[in-house]
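Every protein chain except one is present and positioned as in the full complex.
The first chain written gets the first letter, and so on, giving A, B and C; residue counts start at 1 in each chain.
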Amino acid sequence: MKNELNHKLIQIKNLKKYYPVTAGLFSRHIGDIKAVDGVTFDISEREIIGLVGESGCGKSTLGKTIPRLEEPTSGEILYRGTDITKLDKKGLRELRGEIQIIFQDPDASLDPRMTVGDSICEPLVIHNIDNEKKRMDRVAELMEQVGLEARQADLYPHEFSGGQKQRIGIARALALNPKLIIADEPVSALDVSIQAQILNLMMDIQEKFGLAYLLIAHDLSVIRHMAHRVAIMYLGKIVELANKQELFENPLHPYTEALLSAVPSFKSKGKGRILLRGDVPSPLNPPSGCHFHPRCHRVLHICSKEEPLLTEMAQDHFVACHLYR
Amino acid sequence: MIKRLQDIIKKISQHLRLNTRLINYYWQRTRRNKLAVAGLAFIIFLVALGIIGPLFTLDPTEVNFEERDMPPVYLPSEQFTYDIQTGQYTTKEIRGTWKHALGTDSKGRDMLAMLVSGARISLLVGLIATGIAIILGTIIGVLSAYLGGWADNALMRFTDVMMTFPFFLLLVLIVFIFGRSLAIIVLAIGLTGWTGAARLLRSESLSLRTREFIVATKALGASDNRVIFRHLIPNVISLIIVIATLSIPSVILAEAALSFIGLGDTTKTSWGIILESGQNTLETSPWVAVEPGIMIFLTVLAFNFLGDGLRDAFDPKSNI
Amino acid sequence: MNNAVLKVSNLKTYFFTGRGTVKAVDGVDFELRRGECLCLVGESGCGKTVTALSILRLFDSPPGKIVDGRVSYDGLDLVKCPSKRLRQIRGKDIAMVFQEAQSALNPVFTIGDQITEQIKLHIPVGYARAKDRAITLLSEVGIPSAESVMSYNPHQLSGGMKQRVLIAMGLSCDPKILIADEPTTAVDVTIKAQILDIFRELKTSRQMSTIFITHDLAVVAEIGDRAVVMYGGKDVETAPVSEIIGNAKHPYTSGLIACLPDIAKSTGRLTSIPGATPNPLEMPQGCAFHPRCPKAMEVCSQQEPTETTISKEHKVNCHLYT
Partner (left out) sequence: MGKSWLRNYVIKRLIYSVIIAWGILTITFILIRVNPSSPADEYLANLAATGQDPVQVKAAIEARYGLDKPIYEQYIDYMGNLLQGNLGWSFSTSMPVTELIKKHWIYSFQLILLSSLFAAFLGILIGIYSAVKQYTKTDYAFTFFSFIGISIPNFWLGVMLILVFSVQLGIFKTYYDTTLSLFSIDNLKALVLPVMTLGTGMLAGYVRYTRSNMLDNLRKTFVTTARAKGLPERTVIGKHVFRNAMLPLITIIMFDLGSIVFGGAYITEIVFNIPGLGQISFNAIFANDYPVVMAVTLIVTFMVLLVNLISDITYTYLDPRIRYD
């Protein structure tokens, strides 16, 4: 396991995605929403990396920027050494077979006017793989792999339940044998009893096909079960990045601490919880210095003035906080 | 362009053939709305009437002054006649005959025959003008949404100008200047009536473009063509059908209104033309104005019923 | 028993739709005791929200209708009492807080308008007093600069703030019972913690009786005193929270607990409940849970289980214990 982790699949360097904001009579450019603001990390082969943050922190944008569904503003994304940001149309199409996405809302991610068989088959058609007959066999095989019956291929999405639709989304993502799957909150729209089914399925296929996952979530409990490494994001930046064990047992950033203690649990009963003040600020007008300082329970004098950099505190444990200088 | 169009039509029909089950599903949903079914039945009846009806009726153009102003069978009418010899007015009740079941006009033409051939013309006008308007509207709307940027801006500003234009005045101007032929009227209605469709289709396409299944398809590496023709267009087809169903009646109304103010094609017996001619004999033979009006009204009503039912059936949120 | 402030017995609320009858609530029994936090737990479509709405008859009617049962409050049957009397109870004696603060607040009125409207309706005070009271309430639920927030419209506030406004609105007439419908579902984790904290605070400071509706058993464990687990429109298990977490009897309850990814422990596969929640139009015969139940017996598909008493406080509807 350890050995395999050393092969870097994706290396992201100083990635930025800004959305310009305009106002006034002549649509003057008055600022940027810095959805992703200088993010650096990498994903190894077969690794599950969890990306955690609250709504508006830019985690979904980051997920969409990697296969260039959103054009990055600057930075590099290396896939096995080639820079995705510099690929032409043809190269990009080929790449998109290797990196797939699973969405949060299983209902919206399937074309309501297409049978699910056609939906699962579509990647094969797009990339011109196999003939008609072989494709049908492959669709049947994929459906069985995600726990559906092959004869259901002729049905339309509205004839399935939420959990089944998510399985269909997974089958479609698997069709091209990708190396990386970006799963954007894959279970948060599902019922509790269905969530476990889908998470188990995702773990099974990860092992079986040797996939890497970028698992995006707002909740640390799902991440705890799935991920090898965890990155915590706040207002467009990664504030802490570590191995799961390390992060959960020895969280360094005050925001991580708060997130960990905020999750309701059978045991804690809310005792010793760190309660953060206020809400996540607007990414259009983030606070000065460390973006987290107005809500931080361990705030220092320097925090409002200077932005902390992501530095390695222990082995493979990175944190961006003035407490550890 | 034409090749592209053929391509679109081929792809759409291919898609429709594949999706008979989907069509069946929507038909089942439409069927629950009784008014929509009644509307559809009336439209089918009208189409049948327009196609084969003229085979069974008299010649609608045959003028016969002997039998002018004959009342329909359901309405006996009194006729004043001035006797030149005695210099007296006499009142005579005349009854309709089954030969002219719906009466005759002031030139003795058979009303039933005129209404039946009017159905053909009014439906054709409705279909062709709507067709032109919908095709224009779809191209402009979808293109505008997909291109974005300055092209979108230019197209939408042009749409705004056309929308602000006093529609009926424009129609009257065009028809007055270019001649009162049916072809000009159909073209004029088609070329001015696309703005609503363009707006609706643009906003629908814009919202579809950001839907996750479109993003998912792009993530699979699909080309723009594939996204537009396999996902975008099939998903706006239901909206196109609804817009078309609801704009046919307004086209029929516009043509009738033009005829009514004397800008119709008098060589063709559309319902509007019959109605216009009946307006002068309102006091003596009101049926000439009443009957085509009822036909227009029922047709418009039928299309409105059907359009409304289809809109509900296609709306995933509605619980019918 | 006499410390029960609200008693729901054999409540049945059906929805008569074009496609058939949805038995959203199909025979639910529970009581709410003074000063306790009672949790209604279940997945989507289990009828927990409709149960809450039925208490104050707030569901859409038609198509909804209470076909049977009683809701006893203060010597009154809320199911049958005249709507004028019910309106005096709504907002004054029993208040509700809804899940999506975004849509639960009227977008075209200011926060101040919406809170003072309720105060003036039930308490004979002038606008100035009502406004003072609203500001006090807003600060009590942790809204900074409450005075200026009064003139805001809902869209100017974040999701967490809106949820607080709703809670303040619910508290505005000092209700005896507060019904909260998933108040923590649509907000972020850190905000969720803040909201739960408010509820815990309220329990100690106001001694209020609360019905807390949620799908999240961890939330139940944290703030609930007793819980009613619901499935397919019925209450399947009723017990103190510690019993529910530690000694669940119904296979559905234990399944729910097992499949929850808990932050306290890591590793391994999650236990899952197979299948999907049933379609409300085609409820399975017998026990609604039997097609998904790992311990299903033959009798489960034929006969509906009745309530069995495990202990004085612990009741379960399952054939395993009869």
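In this text, a residue touches a chain if its C-beta (ideal position, glycine included) is under 8 Å from a C-beta of that chain, and two chains touch if they have at least 3 such contacts.
What you are looking at is a predicted structure, and each value in this text was computed from that prediction instead of being measured.
Q: With the missing chain put back, one of C:45, C:69 or C:91 would touch it. Which one?
A: Final answer for the missing-chain contact: C:91.
Q: One chain isn't shown here. Among B:145, B:257 or B:313, which residue touches it?
A: That would be B:257, which touches the missing chain.
Q: Which of B:165, B:229 or B:314 sits in contact with the chain that's absent?
A: Considering all chains, including the one not shown, the answer is B:165.
Q: Could you tell which one of C:44, C:156, C:285 or C:309 touches the chain left off the display?
A: In the complete complex, the chain left out is touched by residue C:156.
Q: Considering the whole complex rather than only what is displayed, give the residues of chain B touching the chain that is not shown.
A: 35, 157, 160-161, 164-170, 172-174, 176-177, 249, 253, 256-257, 260-261, 275, 279, 282-283, 286, 289-290, 293, 296-297, 300-301, 304-305, 308
Q: In the full complex, which residues of chain C touch the absent chain?
A: 53, 56, 58, 60, 62, 87-92, 95-96, 98-100, 103-110, 117-118, 121-122, 153, 155-156, 166, 169
Keep in mind that, in the parts below, only the chains that are shown with their structure count from here on.
Q: Suppose each chain is reduced to the average of its Cα coordinates; what separation in Å results between chain A and chain B?
A: 51
Q: Counting only Cα atoms for the centres, state how far chain A is from chain C in Å.
A: Measuring from centre to centre gives 32 Å for this pair.
Q: Touching chain C in the complex: which residues of chain A?
A: So the residues of chain A touching chain C come out as 54-55, 161-164, 191-197, 199-200, 203, 218-222, 224-225, 244-245, 248, 258-270, 273, 275-276, 278-280.
Q: Spell out the residues on chain B that touch chain A in their complex, using ranges where they run on.
A: The touching residues are 15, 18-19, 21-22, 25, 211-213, 215-223, 226, 230-231, 234-235, 316.
Q: Could you please specify the touching residues of chain A with respect to chain B in the complex?
A: Residues 64, 67, 69, 92-97, 99-101, 103, 105, 108-114, 118, 122-123, 126-127, 154, 156, 158, 169, 172, 176.
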